[in-house]
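With one protein chain removed, the remaining protein chains of the complex are shown where they sit.
Here is subunit A:
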């Protein structure tokens, strides 16, 4: 077929052919996108309906309320929110000064740190928790007891995304010029950072924070295996016996994640992290 077309098609027919191709292609594209939307939304809609209704009863919060009665969901939720905030703050405090320093004083090392930042990609959470269990049980047995011992591991897990998001934000600034200008006006380094650099990095800071929060909100493997009670761990416990309540909580979790990422897409850094998406 293709062969025939190639040898026999006169040049005059080309535009008509192209138009035909385009319309057939458009139909195909519409079908693909419609199918994708359907497949993606079906489980979400089903989850919402399943979680917030009972057969023959319509919308109700009863399954959720019953499952949550007598549990300490508030505590788990608070644990997870605390972890999200602390991990995010920790990542920013570690990475922002490091990246600013390297961009200004030692750009040659950026290649190395960039390489370092993607190492967590080759270590799945389940492998990290196994290694951490071995290492810290031998070196500092008390460390893993605290809920907040999860913070550094969450910082490791989110490092590739957070690093990239911040680095892209800094690259988009003309950092050296900003710094030189600020310095020439007599600003001390901390003044330059607080009053000049950080306000200009707002978008990247927000983007990195949202990504970090979204990941921490859903993290299960590390928390569960180190026996810490976070929100996803609680969800699995509930889900064993109460599928409807688990569905309701899952739906709310997905919604929250979506909200975080939607804010991210609207913020300035959306442009830098999803550069390809905007063609």
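Miscellaneous remarks
Note that a residue touches a chain if its C-beta (ideal position, glycine included) is under 8 Å from a C-beta of that chain, and two chains touch if they have at least 3 such contacts; residues count from 1.
By definition in this document, contacts and distances are computed from a predicted model.
For the omitted chain of this complex, the UniProt record lists the protein as "ABC transporter", which is one of "ABC transporter", "cytochrome-c oxidase", "RNA polymerase sigma-70 factor, ECF subfamily protein" or "Penicillin-binding protein 2".
Considering A:56, A:74, A:186 or A:199, the position touching the chain not shown turns out to be A:186 (whole complex). Across A:89, A:172 or A:261, the residue that sits in touch with the chain not pictured is A:261. Residues 2-3, 5-6, 9, 11, 14, 17-18, 21, 25-26, 28-30, 32-33, 36-37, 40-44, 46-47, 49-51, 94-95, 97-98, 101-102, 105-106, 108-109, 112-113, 116, 119-136, 138, 152-153, 155-156, 159, 183, 186, 188-189, 214-215, 218-221, 224-225, 227, 232, 235-236, 239, 243-244, 246-247, 249-251, 253-254, 257-258, 261-262, 264-265, 274-277, 279 of subunit A touch the missing chain (whole complex, contact as defined above).
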